[in-house]
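Structure, as structure tokens:
For this view, one protein chain was removed and the others were kept in their places.
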Amino acid sequence: MDTSSLLRIQNLHAGYGDVPVLWDIFLKVDRRKIIGLLGGNGAGKTTLLNVISGIISPMKGRVHFLEEDITFSNPTRRVQMGITQIPEGRLLFYGLTVKQNLRLGAFTRKDKASLEKGLDAIFQLFPRLAERKDQLAGTLSGGEQQMCAIGRGLMSRPKLLLIDELSWGLAPLVVDHIMVALKKVYEEMELSMILVEQDVQLGLEFSHRAYVLETGRIVKEGRSEDIIKDPDIRKSYLGI
Amino acid sequence: MKKRKSFFWTRGTIIFSCCLILISFPTFVNSQEAKVRIGAAVSMTGRLAKEGSLVKKGYETWTEWVNGRGGINVGGKLHKVEMIYYDDKADATTSAKLTEKLITEDKVNLILGPYSSGIAAATSAIGEKYGYVTIAPVANGDFVYERGFKYLFSVLSMATQDLVPVAELAVKQIPKPKTFAAVVLDHVFTLPAIDGVKKKSLESGLQEVYYGKFPVNTSDFSGILTTIKGKDPDLLYFGGFFPDAVSFYRQAKELNVNAKLYTTTGTAGHPDWLSVMKKDGEYVLAQVPWHQDMPYKGPFFTSASFNDFWKKKYGEEADYFSACGFVSGILMQLAIEKAGSLDQTKIRDVLRAIDVETFFGKFKFDEKGKNIAHRMGIIQVQSGKQVLIDPPQPGAKILYPAPSWKER
Amino acid sequence: MVKVSRKGWLLIGGGFCLFLLLAPFLLRGYWIRLLTNMFMFGILAESVNIIAGYCGYLALGNMLFFGLGAYIVAVLMTKFAFSFALALIIAGLGASLFSAIVGLPILRLKGQYFIMATMALMELLRAITNNIPITGGGQGITLPIFPGGAAAANFFFYYFMFGLMVFAILCTFYISKSRLGYAFRAIRFDEDAASVMGINPTPYKTIAWAISAFFTGLTGGTYAYWMSYIDPGEAYQIMPSIKMYLMMVLGGRGTVLGPITGAFFIEFISELVWGKFLELHFLILGLILVLVVIFTPKGFMDLLRRGLSFSKLMAGVKENRV
Amino acid sequence: MLGQVLVNGLLQGGFYACIGVSFSIVFGIMKIINLAQGTQVILGAYITYAASHLLGLDPFFTLPLSIIGLFILGYMIQKYLINLVAKGGLIITSLLTFGLNLILINIALLIWKADFRGTNPWYMGMSFEVAGVTIPYVRLLIFVIAILFTIVLELFFRKTETGNSIRATALNPKAAQLMGIDIGKTYCLTFAISSALGGAMGTLFILAKPISPFTGGDFLIILFSVAILGGLGSIPGALLAGIVLGMVESFSTMFFGIAFQNVVLNLVFILILIFLPTGFMGKRFYG
Partner (left out) sequence: MLILEGHGLTKNFGGLTAVHKVDFEIQEGEIFGLIGPNGAGKTTLLNLINGIFPITQGEMFFLGQRLNGLKPHQITRLGIGRAFQIVRAFEGMTVKENVLVGSLFGTKKRKDIGTGMKETEKILDFVGLGPKKDYMIPEITIADRKRLELARALVMDPKLLLLDEVMAGLNTREVEDLMEMIFKVNRQGVTILVIEHVMKAVMGISHRIMVLHYGRKIALGSPKEIAENEEVIKCYLGERFVRKEAERKGHSRAK
């Protein structure tokens, strides 16, 4: 049971309006695995995450989560089932406090009683947030905002966490800190992740398996340690 | 599921376009019979919707009544009356457009005017342009008639005369009032009446302690009332639309602002006044163009018999707006029958020379088209009734001074 | 799928123009008045388009210049015996000047604050008009009647409004192709970026508003003479302002002919509905507006450009749906 | 005298504030200028009228009816109409409400005709005096209820989870969606709350002034002024703005005469806009 697949995407085509952005995507996420989704700008990584989150409905193809067909389920249902996205650019609720932001992360959770416990766990993970829990999210620094976004995502107790551009606009040092915390999250909570990254090296170091997207198609997939050794990848993405 | 939805939308669009095509089809008028076509653009929506629709009811009732008698006798032949109505939204542009439509498109023979003076000022210019007789049932702003128009006739006396009888009545009362306060909506509809009674009051030796104009949409009068309370006037003249008068007197009661006599422009004679104000509307005076207790006799009705006719038909007392509408029709009928033709100039000349009494009152026009024979009646609300007190009636007496709000 | 070629459009447009030119000889008084009315709203929508469509400043109270123009003409003609032509020119320039003066502080405001300031300005002007004796206050002003009978008046105002509308269209067309147009549009889409690209927004915004005010003022002045009576409640209204936006948006914001198309459409439809449904016209007009807004949120011009088809309509709906 | 003017302004201001709040939350949260809001207020008033005449209820006790009635109506309107164009931007949504306004007016006209309707319960016009200042019961009650609603609403937005989810949707719709908040439903709820508040204000309004289907248009300027001055979406801001407007109105009547009330009011308003363009508390809401 533990090794059965969590998310299965078959033959997916999707896009905005009439314009397709993704073609023929097959993707599988197993339990307790970190998947890297890599590729250049405009490759369709964010679109794919949005399809998984239910913000965009696909033109063709099927999406299964926990063996249930969720192709046309709405975002709310998906969050309830355990798919949570930490969006690119954080998208915090800047006019609300850190604590309110975190609480909203648990919006779909029915067991409100254990909510405080969840909050404590987040504050333990990111002590910086605990210090600033009553501050407005807009006044946090970039790194703290990213922590808050991750915390907010974790509050829904996801089974699958989608993280879009974790390193976006962050100093290298801060990226390191957050990566450490994320590793801890992965180890402590039983979840899978899809990690979308521009920084291919970072993405590959951190994931078990990886998919490489180019202009809307998957051009390479495999174990991360294999991909990182792939000469094509090294040449076009790592600049080595 | 998806398919059915789009099917729904397709059908919707088709139905929608059919509707569009349908409404764009012209109406064909059957013109076999000899007919007098009369057009009226009245306010059925907008600020004056209530008043406008009452006037329209008057027109409708007249049409039905006159057709019931066979129609209007034009040169020995009976013509049925056909009325064409449009809604002018209480908007001058629309009203002007519709008047032009009535004349050039619907080819009406005569025009009954719109409800208010501001609009009449715009539409009468069009009637004048085409040489069409326009009878204005309620528009009596003096300025409308000061432009030298030759085809425009007012059913009522001029607005500046509206409340003059109130001042005349007041000075006759004991103890004699000494001071008055006037509050008026800054609008063509109300200014002349209050300015007229103000002038008359000053002439009669009363002293003005307060005069204030308030803008449209004022809902809070407590500021004015607080000031007035300090001046303690004997007479209170208020001019405004219906809702204004209601909130003014309600707040007067709230702030306990008392006077010996309260006046409104028309509002207290409005059919809705009693139902909205109940006992707080008592003792208030207003001018009415017509009242069933008036002593007039006419070719078809007397004042009282018109009210009976109305009551039988609708089960309620006749209101003065409808009476204005009705009498406009009668006036037109008399003019046509006397002229023996539908020629505008002939009808105009007849109206010019007319001197007649109807259930509504007397009609005699000066060279500007003002009705100089009409005199407003004054009512006072007494025990839930609008009682006519001027012209003097047997058994009707002005209640003066009005008790203070607290003593009622 | 209905798609008309460029040549087709030119033919339709040319035919329509020819029809408009000859209309007074073909149609009766009412239709002429209706068309004159359409032209009037066409000019108003086009002038709103200049400030709101091109420059991005939603001057919801733009009717204030209409009232101002109307009152300038009315006062000059009745109290100072000016000729209509002279009074009208003063009205146009006066409205422009006024917009420039109040524009300096007000055009610094953004978005809803600007919207609200223009509305308040209109209310202010109305209140002032009510309170100064020369305007006749709440009593209004009656103007001299156009000399020379019904037909002459119809001809005069028809061609006058038509000419004014053509002038407004040409002016907008020139703007859209000139430096001014580029500056206006740059300001509309991103004022900070525009200023970093060397555009000083203040004079350009002021010019845009002044042009808009000029046309609105001229229209107001013509209207006053046409109707021969105005009062403050008639001259300064909010609802026509909103209607102008409706026309502009339906036709196409920031296009030369869009606002005119929108004005013609709205006026024509309301006229039809008005004529046919005495008791229900608000309801039906409202329904039509709601449907039109839902199905063509980007305006007719956009729809025509992309071609008219059912699937395109539905795509438009889907795009804006939550 | 001065005390009376102060109280007059305050009592009027409370009503302005509450009516402004109902408009402001829709404007602030969904960026919709609801041009039908005035007519929705009038519909609330009609419910009160109908209930007090048919059932003989005291107008104040009809509050729940108008609130529930307008809540349902608001929810429907948002769900079946406005949500269809919700992403179209400020102008599009506002134009939709313009059309909607026409429809609502016509419906009211069909049901209740153009007659003026009013209520007149037995306590109408009664007042008491405190230190020479006359305070009418009805206006005081209107003031208290309006303030109460405003405070309850503010608490709802700040303290409850649903309230926070509405604010979150206002701040960032996409992020809210990712948190599992159903934006469509949130919009419906927001509009329904605004509508219900408007309905409640209608109940209070008909106690002050008679209504006809066309009265709704009169509110437009006040709705706008309060919402903008208070800072869009800010409830305490709207409260303050409403009271300031009431005061300005009251004092300008005293010092300049009521004829100049609108001159002063609009002048003050424009000056505030120029020198304080985020409104009284605009910043607090957006952080």
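Labels A, B, C and D are assigned to the chains in the order they are written; within every chain, residues are numbered from 1.
Rule of thumb we're sticking to: a contact is a pair of C-beta atoms (placed from the backbone, for glycine too) under 8 Å apart; a residue touches a chain by one contact, two chains touch by 3 or more.
If you're wondering where the values come from, they're calculated on a predicted model, not measured in any experiment.
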**Report entry** Chains in view touching the one left out
**Finding:** A, C
**Report entry** Which of C:Met63, C:Ile90, C:Leu107 or C:Ala186 contacts the chain that the document leaves out
**Finding:** C:Ala186
Report summary line: Among listed residues C:Ser83, C:Ser178 or C:Ser309, the absent chain is touched only by C:Ser178
Query raised in the report: Thinking of the whole complex, not just what is shown, which of C:Ile90, C:Leu124, C:Ile199 or C:Ile284 touches the missing chain?
Result: C:Ile199
Query raised in the report: Contacts of chain C with the missing chain: which residues?
Result: 177-179, 182-183, 185-186, 188-190, 192-201, 254
Requested in this report: Determine and list the chain A residues touching the chain excluded from the picture.
Outcome: 39-42, 141-143, 168-176, 198, 200-201, 236-240
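Please note the rule applied: only the chains that are shown with their structure count from here on.
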Query raised in the report: Could you give the fewest steps needed to travel from chain B to chain C through chains in contact?
Result: 1
Query raised in the report: Rounded to the nearest whole Å, what is the centre-to-centre distance of chain A and chain B, using the mean of the C-alpha atoms as each centre?
Result: 72
**Report entry** Centroid spacing, where centroids are CA-atom means, of chain A and chain C in whole angstrom
**Finding:** 50
Query - Numbers and ranges of chain D residues touching at least 2 other chains - result: 105, 109, 221, 259, 261-262
Query raised in the report: Which parts of chain A, given as residue numbers and ranges, touch two or more other chains?
Result: none
Query - Complex contacts: residues of chain A adjacent to chain D - result: 53, 55, 74-76, 78-80, 84-85, 87, 91-96, 100, 103-105, 107-108, 136-139, 152, 156
Report summary line: Note: in the complex, chain C contacts chain B through residues 28-31, 33-34, 37, 127, 130-131, 137-140, 142, 145, 149-150, 153, 223, 227-229, 231, 233-234, 272-279, 281-282, 284, 291, 310, 313-314
Requested in this report: Note which residues of chain C are touching chain D in the complex, please.
Outcome: 58, 105-106, 108-110, 112-113, 116-117, 119-121, 123-124, 126-128, 130-131, 238-239, 242, 245-246, 249-250, 253, 279-283, 285-290, 293-294, 297, 317, 319-322
